[in-house]
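Yeah, one chain of the complex is gone here, protein chain that is, but the others are all in their spots.
So, subunit A:
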C-alpha cells in the first residue's frame, strides 16, 4: 500500500539573481518500506523531507503535481490539518540531538508533548506512554532519563530520546534526516538498529536521508540517489554494484576499502558529471 506519493515536487527560493530551484521535479512513492535518499550537501535531500512535512515556509515556494499522504492531498492542506498530521501520522528525526532537543524542558515532558497535542490522555496515562516509548528505544532506566534535561545525556542517548519522541504516537511515516551524522561512530549502528527495529515491528514507512551511500544501502530496501535537486538513479539495496550513473559510480569509487592498494582515492569529476546531464 502506498503511504506517500509525490510527483514533480519543486522547492524554490527567491534570490537576488532570481528564483533558485533546490528541488527540481522530484517524483517517488513510498509504501511501508525503508527508502533511502542519498546525495551530497545541497542536493535537495533534506528539503525533500521538509517539504513532505510541510515545514518549508516563506519565502520558499513548494509546488507539486501530486503530494498525497494516506490518501490526503498535502498540497493545499490548511496549517491546522497539517499540524494534526505532524507528530501523529508522520514524524521526523533530526540530525543532532544537541540542537534538536529543547535545553530547558525535561526529556519526559518533551516526549509527552506529542501526546498532549494529539490525544486526550491525562497526565498519568501520558507518563506511562512516555516510559513505554523510552523502553522501546532500549533505555534501561526510563524513569531517570525522563526526569533529566537534554544536556545531561550523551549524544547517542539523545538521539534515542529523539526517536522515542517521534514514535510515541505510532506514526505511519518516519523521516530520518541524517540521524547519525552527529553521533560517535561507535553508537551509530546501535541507533540505526533501534530505529530499524521499531520501523519494522510497527510497520512504518521510513525515509532515511543521508550522504552515506553504504549506510543507506545497508539499512534500506530501496535507494534514490539525488544530485543537484534531481533523482539521478534508483536502486534496490543489493544492486549498489550495478549503479550506472556517473555520480553514483564516482561516489562508490571514492570510498576506501580495507583491501586497498590505491595510492590516492579518486574525487568526483564534476566536468564529466555536467556533460552527462
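Quick note on the criterion: a residue touches a chain if its C-beta (ideal position, glycine included) is under 8 Å from a C-beta of that chain, and two chains touch if they have at least 3 such contacts; residues count from 1.
Criterion: contacts and distances are computed from a predicted model.
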item	value
Protein that the absent chain corresponds to, by UniProt name, given "Nucleotide exchange factor GrpE", "Peptide/nickel transport system permease protein", "ABC-2 type transporter domain-containing protein" or "Multicomponent Na+:H+ antiporter subunit D"	"Peptide/nickel transport system permease protein"
Selected residue (touches chain absent from view) among A:114, A:183 or A:208	A:114
Listed residues A:87, A:156, A:179 or A:229, member touching the removed chain	A:87
Touching the absent chain when the full complex is considered, from A:38, A:101 or A:191	A:101
Residues in subunit A touching the chain absent from view	53, 55, 83-88, 91-92, 94-96, 99-105, 113-114, 117-118, 149, 151, 162, 165-166
